[in-house]
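Notes to accompany the following structure.
The complex appears here minus one protein chain, its other protein chains still in place.
Then we have subunit A:
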Amino acid sequence: MSNGPEIWIIICALGAGTFLIRFSFLGLMQGRTFPDWAMRLLRYVPVAVLPGLVAPLVVWPDATGGEMDPARMGAALAALLLGALTRNVLGAMAGGMIALYVLLWAL
């Protein structure tokens, strides 16, 4: 199977862009800092992007052809609660997958 050139465009652009972000203050803008408002916004980037990315995948999963699936919703909820309560990323991943298998088997 072969993918078009898009995948390599994505890989190279993502590699170059990520490097430039990491190199920004270390190499390009020595000694300068962000204004306060930008620092404030940047703090919320991960919690602003990742939940929005996940939500449609949980509510309308591809594996069921976009039909809502109680097993997948339950598993997502289990991972969320475990992660929020224990702050343990691996525990939440494992718990979520175990919940998924149990629910897929039980429902």
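Convention: contacts are C-beta pairs under 8 Å (C-beta built on N, C-alpha and C of every residue); 3 or more make two chains touch, one makes a residue touch a chain; residues count from 1.
Keep in mind that, in the parts below, contacts and distances are computed from a predicted model.
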Out of "Cytochrome P450", "Malonate decarboxylase subunit alpha", "Ferredoxin" or "Inner membrane protein YgaZ", which one is the UniProt protein name for the chain not included here?
"Inner membrane protein YgaZ"
Give me the subunit A residues in contact with the hidden chain, please.
1-3, 6-15, 17-19, 21-27, 30-31, 33-34, 37, 39-63, 72, 75-76, 79-84, 87-90, 92-93, 96-97, 100-101, 104
